[in-house]
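Just dropping this structure here.
Heads up, one of the protein chains got dropped from this complex, but the rest are sitting where they should.
Take a look at chain A:
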């Protein structure tokens, strides 16, 4: 039902398909609902808590001791920008879940600063997600979620929680911050799941 916009031609054509409604950017916009938390590496900790209460935790050095991967991915923000061919460094969630026994199907992500987001556990596994601490060959900057953020490139980027500190595994889904504030529960860019009801 799109109406034609009289006089609009559009300029930023590109060779590769983008999800619907997205435009390309070379910059790296920052979208966060509050001040940027400053997290001290000496106090940094990342934990996975299962539905039975079993806890698996890593300090910064323990995380760094795990095998690193260097995902090369496209990222898509619900605010319409997409950034192609981004280079990250991090640890696969598959590595962190190696010794985690769970029957849970849902994950709620917790961040330093109070942010939360939710997604099905299967969207974190099988090579689909990382705890990322490097971007473009440099340590991840605080405004982009450093020292470490979740990276789930196949979903809108609000699911890739910045300043990540833990994952709670749940047998029932529980909405996170933006999911309670009008945004879609799942957030698939290719199905343009921006807002509740999309």
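Just a few scattered comments:
The working rule: a contact is a pair of C-beta atoms (placed from the backbone, for glycine too) under 8 Å apart; a residue touches a chain by one contact, two chains touch by 3 or more; residues count from 1.
FYI, contacts and distances are computed from a predicted model.
One chain of this complex is left out of the view, and of "Oxidoreductase", "Branched-chain amino acid transport system permease protein", "Fumarate hydratase, beta subunit" or "DNA-binding protein", the protein name its UniProt record gives is "Oxidoreductase". Touch with the hidden chain on the side of chain A covers residues 1-13, 20-23, 25-37, 79-81, 113-114, 143, 177-178, 180-182, 194-198.
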